[in-house]
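Some notes on the structure that comes next.
Shown here: the complex without one of its protein chains, the others still in place.
Up next, chain A:
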Amino acid sequence: MLEQQLVNGFTLGLIYALIAVGYTMVYGVIELINFAHGEIYMLGAFLTLSFISMGLPLPLAVVLAMLAAAAIGVLLDIVAYRPLREAPRLAALITAIGMSIFLQNLAMIIWGSRPLPFPRQALPAFFSEPALTFSDVTISWMQMLIYAVAVVLMVGLNLVITKTRVGTAMRALAQNQTAAALMGINVNRVITFTFALGSAMGAMAGIMVSMYYNTMYPTMGYLAGVKAFAAAVLGGIGSVPGAMLGGVVLGIAETLGAGYLSSPYRDGVAYAVMILVIIFRPSGLLGRAVTEKA
């Protein structure tokens, strides 16, 4: 029982982690909480559905959905946030909430407001079967897929951030924007890259969730977004490894909370975690003290 909860919580945690890195990277470079990030996650699922119904094979549909979501994330920044770069922080925050509502409603217009199933016929039949079984714990092939994709994406993301020129520019920008500009770094181009990267990861999370639970609906990004944001705060907002750790810890905490308290408490766990972190350790598990960022 406990072991199975841990397996399920870990799976969910990886999904949160994939979404949380998008929040944390964007916060790192422009200090904006991109509330519309949950909607990018939702769009990932619906775009995959649409590409599949156009007759594309699953892998191609997934890749195209990630690319389209990345483009939408970039557009969001250019249209909604870039004009407010010099404005008070609150203006951009409210705009982000507005964009979240806008994208939700746009999805309702396009795909309807009722939940839709993931097209199961596009998935190999064995996906829902157990891949591994130890005594009373089972890990399904679907869960194995989530582990594999999440690990590959996160290792890849870490390599991009730590080893490439644009990744180093991203980190430089997050640490001192004026200095980054004085190095000749095109600040807006790096911000665009950040949105694209975060959005693609978030979309992939939405795609896998819709396969895992076999459902998608236009408001699915709201709660997932709040929880992933809580995970980012738990890990230390601005820290990419922190977001990964925070996601996994939150996923496990939430599943255990649902299992041992009662399931209505499930969603409360994320809020409780966020409040506790803000009170006792505002810099999060792996974050730096906020005051350091002078």
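Everything below uses one rule, namely that a residue touches a chain if its C-beta (ideal position, glycine included) is under 8 Å from a C-beta of that chain, and two chains touch if they have at least 3 such contacts; residues count from 1.
Just so we're on the same page, contacts and distances are computed from a predicted model.
Matching "M48 family metallopeptidase", "Protocatechuate 3,4-dioxygenase subunit alpha", "Anti-sigma regulatory factor" or "ATP-binding cassette domain-containing protein" against the UniProt entry of the left-out chain gives the name "ATP-binding cassette domain-containing protein".
Annotation: of A:Ser50, A:Asn105, A:Thr168 or A:Thr219, A:Thr168 touches the absent chain (contact as defined above).
Of the candidate positions A:Leu132, A:Ala148, A:Met183 or A:Leu261, contact with the unshown chain belongs to A:Met183.
Taking the whole complex into account, chain A touches the unshown chain at residues 165, 168-169, 171-172, 175-176, 178-186, 288, 292.
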